[in-house]
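Sharing a structure here in structure tokens format.
Apart from one protein chain that is not included, each protein chain of the complex appears where it belongs.
Entry: chain A
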Amino acid sequence: MSILIYAESAEGKFKKVAFELASYAKKIAETTGQTVTAITVNMSDVSELAKYGVDKVLKVTNDKLANFTAKAYADAIKQAAQKESAKLVLLSSSTDSLYLAPLVSVALDAGFASNIVGLPVNMSPFQVKRNAFSNKAFNITEINTDVKVLCLGKNSYGVFENTGSAAAEDFAPSISDADFGVKVQSVEKGSGKVTIADADVVVSGGRGLKGPENWGLIEDLAAVLGAATACSKPVSDLGWRPHSEHVGQTGKPVATNLYIAVGISGAIQHIAGINSSKVKVVINADADAPFFKVADYGIVGDAFDILPRLTEKLKAFKAQNS
């Protein structure tokens, strides 16, 4: 019996969430005496997974799966779970995994819980802690089915090195044409840019930046930190920045190590979306901005004065510390 993880990859490389998931699965496996099996799609070299405790890798190689197709991927994961008699199937909280998980859960008659923030609280009955109410509360959820599907919240466990053999085995699940009822026509993706989903640091700008022409300040700071750029809802509503950068309750969720908010007042909907970030820095001219209430570090001052100086200082710091 093993724990199955779906190890996500993009452009031939594993995503960081795959390693976090492996670390998480390994920890549970150690306490229950199980092994960790990963399923990968169209990855040639899977040896990196060994470093995070994966014992066995089911390698699916299939041209039909070149584009992410939720039903087909869910079908493959289901068959892998059955092959391994896995009672626990783990996915990340990427948009793709959140798309897959409910399909996998129905296919396996498995109870499903998302937004998991830590190791199971209890193995029998099986209880996990999850984020709920837009990060305003935690909820202990009990799953009563024999097989369980979990989506681990990003950055909620961490990446830990371990030992595993990652013994690779080709796996050819039967994928039916019926799985391709939704066909990908095109993918629009900025290349080479750090995405909000993958970033360890996010630099976000609000209306306080006065106009899209000033976004160079945000981009420069983000570049020094290897960060993704994001924005508040008004900024995306005004068309200053693309929708894909809007973070908050109705935009993208952010759960990063460091979130720097510049010129964002901190409406409750914005906070709800970013609150699971570990460290929050707020730069705002208004000392009464509600964002300071949830920030770890704050600077009251003029972004146009602070950002260029902060960027320069961080450049010097990075040069010294790298």
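The rule is short, and it goes like this: contacts are C-beta pairs under 8 Å (C-beta built on N, C-alpha and C of every residue); 3 or more make two chains touch, one makes a residue touch a chain; residues count from 1.
Please note the rule applied: contacts and distances are computed from a predicted model.
Student: When one chain of this assembly is omitted, its UniProt record names it as which of these: "FAD binding domain-containing protein", "Transcriptional regulator", "ABC transporter permease" or "Electron transfer flavoprotein beta subunit"?
Tutor: From the listed options "FAD binding domain-containing protein", "Transcriptional regulator", "ABC transporter permease" or "Electron transfer flavoprotein beta subunit", the omitted chain resolves to "Electron transfer flavoprotein beta subunit".
Student: Which listed residue, A:E30, A:E161, A:E219 or A:D305, touches the chain dropped from view?
Tutor: Considering the complete complex, A:D305 is the one touching the chain left out.
Student: Counting contacts across the full complex, list the positions on chain A that touch the omitted chain.
Tutor: So the residues of chain A touching the missing chain come out as 68, 70-71, 74, 94-96, 98-103, 105-107, 110-115, 127, 129, 131-145, 151, 178, 181-190, 193, 195-198, 200-201, 225, 233, 237, 243-244, 246, 249-252, 257-258, 268-269, 272, 278-279, 281-282, 292-302, 305-306, 309-310, 313-314, 317, 321.
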